[in-house]
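Structure incoming, see below.
Missing here: one protein chain of the complex. Every other protein chain is in place.
For clarity, chains are labelled A, B and C in written order, and residue numbers in each chain start from 1.
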Amino acid sequence: MIINHPLLGPRDADEFVHLGDAGLINRPDGLAEGAIEAFHDYLYLRDNPAGLYRELWYHEQGDRSWLVVTRDTTTHEISKVELARDVARSQRRGQ
Amino acid sequence: MPEFALAAVSALDGYSQDFDGAVLREVTDLEIVSVAVPIAGQKKLAAKIKSAYGCAVPKPTTTTQSKDGLVRLVSTQADQFLLLFDTATPDGGDKVAAQLNTAGYITDQTDNWAVLRLSGPNSRTALERICPVDLHPDVFALNASARTHMEHLGVLVIRTEADAFLLLSARSSAKSFLHAVVVSVKNVT
Amino acid sequence: MTQDFRIDGGLVDRKQTLKFSFNGRDMYGYAGDTLASALLANGQRLVARSFKYHRPRGIFSAGSEEPNALVHLGQGARLEPNTRATVTELFDGLHASSQNHRGSLEHDFMAVNDRLSQFLSAGFYYKTFMWPKSFWEKVYEPVIRASAGLGKLSMQPDPDTYDKGFLHCDILIIGAGPAGLAAALASGHAGARVILADEDFLLGGRLNSDTQSIGEQSGAHWAQDSLAELASMSNVRILRRSTVYGAFDHGIYGILERKTDHLADGGGKPRHVLWRVYSKRAILCAGATERSIAFANNDRPGIMLSGAVRSYANRWGVAAGKKVAVFTNNDSGWQTAADLSAMGISISAVIDTRDIVAPMAISGAALVMGGRIKDTRGRKALDAITLTSGLTVPVDCLAVSGGWSPNVQLTCHQRGRPQWNDAIAAFVPGGELPKGLTVAGAASGQMTLAAALKSGRKTAGQALVDLGFKYTSAPALKASDEAFSVTPFWHVSGSKRAWVDLQNDVTTKDIKQAQREGFQSVEHLKRYTTMGMATDQGKTANVLGLAVMAEATGQSIPQTGTTIFRPPYSPVALGAFGGRAVGNEFRPTRLTPSHKWATECGAVFTETGAWMRAQWFVRAGETHWRESVDREVRDTRASVGICDVSTLGKIDIQGRDAAAFLNKVYANGFARLAVGKVRYGIMLREDGLCYDDGTTARLSETHYVMTTTTANAGLVYQRLEFARQCLWPDMDVHVISVTDGWAQYAVAGPNARKLLQKIVDPEHDIATEAFGFMACGDVTVCGGTAARLFRISFSGELAYEIAVPTRYGDGLIRALMSAGREFDVTAYGVEALSVMRIEKGHPVGSELTGQTTALELGMDRMVSKTKDSIGSALSQRSELQRDDGRRLVGLIPVDTSDTLTAGAHFLDIGAAAKMENDLGWMTSVAHSPTLGHSIGLGFVKLGHIRHGDVIRAWDGVRGTDIKVEITSPHFYDPKGGLQRA
Partner (left out) sequence: MRCSGLRILTEGLTGNKGWKPVWRQPNPKPSYDVIIVGGGGHGLATAHYLAKVFGVKNVAVLEKGWLGSGNVGRNTTIVRSNYLLPGNTPFYEFSMTLWEGLEQDLNYNVMMSQRGILNLCHNDVQRDAYARRGNAMLLAGADAKLLDRDAVRDLCPFLDFDTARFPITGGLLQPRAGTARHDAVAWGYARSADSHGVDIIQNCEVTGFKMENGQCVGVDTTRGPIKAGKVGVSVAGSSSRVMTQAGLRLPIESHVLQAFVTEGLKPTLPGVVTFGAGHLYISQSDKGGLVFGGDLDKYNSYAQRGNLPVVEHVAEDIMAMIPALSRARLLRMWGGVMDMSMDGSPFIDKTPIDGLYFNGGWCYGGFKATPAAGYCFAHLLAKDEPHTTASQFRLDRFLRGNIIDEKGAGAQPNQH
């Protein structure tokens, strides 16, 4: 596969490490009420869609960026690649 | 006069070898200093770099050079870049710190790396055997840089001339990296 | 042997005679021959035995689709099984021999299977061999295994080398036949970066096998001129002997280039290069493959594909037979008859299954329209055919054409599903093709030369336009364009066996039986009968088998299903995929700064991850490793020892928010760590289990250096980047690895300070008052060399870790050792390091398995409940907080002469060795020279309240069962007074 890195251009996915669902960016508050249930859903439960999927990749053999890649899990087609930091920041502002 | 003196040794004992259409040398005495850009400190740092070296902070995949041509700045990460320059004394970090003082977070990286210079008409065909990044001059032009992997080793590759590449890889695995490059050269020459 | 079947013409170089041998018999051929063409030229009809029935087989095709002519190529360590004679380029000194027979090729004892065929029909093995039960492994299976398989491996290490590479292009053109060449010319002229790859050594495809002309030239000449023109373009790269074996995601294609297989001597260069090609567009011009017709005994040597017979005559100047008949359901069979006849080969008959007027006259040949072949004769070589009309024709070669199947393989490697095309009675590319891939020429169903040339150019034009190149269309080339006509005809029904899959011996009977048993979907059909599962992947068989099944079920072929293909297009040597990863080259090796020095000092090394570390240092007179290790421990604890700890991960952490950041990633508090101090920390995964530990030193308000375990350095770094980029993106914190940048040595033992005072420059006071336990700071050593000093202890002794830039690492270890001479300093390796940490009860990888909690490790107090750090929440889950769970304890053998073993499980005295009684396991053991006996660490259920109890360390796989006493894990200086001294 090829990931079109927003800063570096197309790179072989071989350079990257795949973590999982982009939802892992939204870490719950560990001190809040019901933290265990919140973290259980955050860490363990997955939509695991057959289709468009937003996922985290780490450019380990490159610029060490974490990326949010939007990819179709049935065709492997990649439609969008963002810097995870930008996504995380915009979501925080959203909150 | 101290009882014990410490001699510096290079990663590859100054390796140097000529092949048919390719020359491979270890580059020693190259100081490598990383500068991390503080959050909300980009402008200040860019100004400092400009005044200290007369050039811009390099954009991703590129390098810039100081006005006097002695310092090369290489983008390595969204908020981090390297300065490469020759020096006889092992105080690159301090030199850069003196220039930038607190505008950026400085780490001396010199001893983390082994540096090879591969040049000659066969250098690109040799790298074709281990480098997944497209090094065609139309795509990877003069002063372009890329961080990738070759034979399971992380490598920073910079095109310093039409036919010459600077290759930086981790110092502890330098011998394996040298071996990978040498085999590639031998396989195509 | 003389080349009795060599005729005039062909594209071989008759000036270069090559000597080769088959089954020990010397033969001769010419440069440009394949092994197959040379064997035919020498009249060698019988070349192989079939997989199941061991039927005599000859050469069937002229390409990589060959199902029959598989041979052992080469000798000794270079022996290569299952090699297709039809694509093996002849070279001087080539050795080939036949495979898969007991006794000689001519007299194969296994041929008895052919007599028993009615009992060996499809799936017979699923229905028997079950009684008695024990006989399967002992009797039946060994027999089956021995007779199964085709060729054999030498089982010697491969003397040849392999390499890989990466290529980038705008347009990859797959196949250099008429369509491929036309596409390449158009793309090359437009200035695109082009790769043209073809599996053959002579490019041109069918142009070299047929007599059609292009413009005023012969097709073969046009091909050579076109190639010369392409070779002159700097933007075009031509890859000969290069098979595009797979289409992968996002325009990545795999190519196997055979570099030296055709040379008598490879000159030490890699045998194969496995290219990973990154393309923006790809054009499949792979042509089409002819298929056979099923009729009784249609597998005899001499029965060949019609196009192959034509190829051998036109390209190689070889007559596949002296009396040839043609059996066809389409026009291309007639082309064969015409070409051979024109070359003076006698055509006895042309049998066309179609009731049409004969398209041409063939001198001396009986033309049978609407004819059928009922049976054939000749055990080891064809000698006659009999028609349903009763007519028997003596022939030594039968050229069969059941029509042509476009080579759609690569279009199926992702989501493509071929579609049936009635006009050419074949599957053409369909469904969702790999993105960026288009198809031209015969591969797309364009079955005439003119159409192939046109579609090649047109398809390239579209790709060029897509990529923004200027494409100027050129006048069409003049070439034959008579319509290709075929009327489906699949098999002649009869009571005898008619072969569909030649290699796996699948006959029409097997397919009909599969239908009777309900294995009717195409996938069931393949899996049950093994049709299409042989080394040729059913290139010549699948469509035929599908047609027979369709007829049996009364469905149409598309209703019955379509056959799709998996990579690789044709088989690829594992060595090529392995590349250079042989022996010590499998993975890189990391060396410590003291490696050279350690080698000089008789160190025995061990692999820890990628690192080579000194395990212990053998001194004169030491014959057993324990002597060395015990001495290293004793001398360190008695005076001072030195160990290279540079392999620990080191991460430079800077930023205004560095302190807050560390407080997030460590389970214990780091917010209030003072400048100039070091703290031990444990890291949890978000699931609350421990995954790493280490120390972090604060060098300034905004600057820390973290150490990780050797094994987890990369993982911790990754998690830190995740935390700062994804979880706390607004924190001003920056991390960079400095693992390789510092040579770091542990200096441990009562005399550690005295030794260091000789190295550290006098202006730096390291007396305990000024530089107490867990202190750190910048110092200079040996007259001004910058260094870092940490007062931390893994051994439990008064200890420091001193770090200098790696370039000085070799110098510093030598300096430390000579400075320590007056204290009888010892260097110690990882074994002694491990002994001392076990004596101190420090957990390492054997305890931090990723399955253990801070509670189990006895570090639960370190997990702060007052802050939200990674893992803090889920570490509080009920099952992870059980107070009746396991705890880390020390273990001492009751009989101190016993030796403990790691991996032993714990059982109560008298308890049966059953899972219900399992109390835990021994994680680490050592012989403690300090205590004079074996000690261990382990997890024991309720261990924290069982100190003093005696249990058993049961090690069933090692056959030991030892009484052990549960103790505190801290065997040595539990109060820690020594390290504070």
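As a convention for this text, a residue touches a chain if its C-beta (ideal position, glycine included) is under 8 Å from a C-beta of that chain, and two chains touch if they have at least 3 such contacts.
Just so it is clear, the structure is predicted and the values come from calculations on it, not from any experiment.
> For the unseen chain, which displayed partners does it touch in the full complex?
By the stated touch criterion, the chain not on view contacts A, C.
> Touching the left-out chain: which of C:59, C:79 or C:978?
Looking across C:59, C:79 or C:978, the contact with the absent chain belongs to C:79.
> Touching the absent chain in the whole complex: find that residue among C:201, C:248 or C:680.
Only one listed residue reaches the unshown chain, and that is C:248.
> Going by the contact rule already stated, which one of C:240, C:262, C:276 or C:814 would touch the omitted chain in the full complex?
C:276
> If I consider the whole complex, including the chain that's not displayed, which of C:157, C:390 or C:621 touches that chain?
Considering all chains, including the one not shown, the answer is C:157.
> Taking the full complex into account, what residues of subunit C touch the chain not shown?
51, 78-82, 118-119, 121, 124-131, 133, 136-137, 141, 144-146, 148-158, 160, 162, 164, 246, 248-249, 252, 254, 274, 276, 413-415, 509, 513, 516-519, 521, 523-524, 527-528, 530, 534-535, 537, 566-568, 571-575, 577-579, 581-587, 589, 606-608, 685-689, 691, 845-846, 849-851, 874, 877-881, 901-905, 913-915, 917-918, 921-922, 954-958
> Could I get the residues of subunit A that touch the absent chain, sorted low to high?
Answer for subunit A: residues 1, 12-14, 17-21, 36-37, 40, 43-50, 53, 55, 71, 73-76 touch the chain left out.
Rule of thumb we're sticking to: only the chains that are shown with their structure count from here on.
> So using the touch definition from the top, which pair is joined by more C-beta contacts, B-C or A-B?
So, comparing the two chain pairs, more contacts are at B-C.
> Indicate the whole-number Å distance between the mean C-alpha point of subunit A and the mean C-alpha point of subunit C.
28
> Please compute the C-alpha centroid of subunit A, do the same for subunit B, then give the distance between them in whole Å.
Result: the chain centres lie 31 Å from each other.
> By residue number and range, which residues of subunit A touch two or more other chains?
Answer for subunit A, listing residues that touch two or more other chains: 12, 64-65, 83, 85.
> Two or more other chains touching the same residue: where does that happen in subunit B?
Residues 132-133.
> Name, in rising order, each residue of subunit C that touches subunit A in their complex.
248-252, 276, 278, 414-415, 432, 435, 686-687, 714, 718, 721-722, 725-727, 729-730, 867-869, 872-874, 876-877
> Can you tell me which positions in subunit B touch subunit C when the two form their complex?
Residues 1-10, 34, 36, 38-40, 79-80, 90-91, 105, 107-113, 128-134, 136, 139, 151-153, 170-173, 175-177, 179-180, 183-184, 187.
> Inside the complex, what are the residues of subunit A that reach subunit B?
7-9, 11-12, 14-15, 61-65, 83, 85
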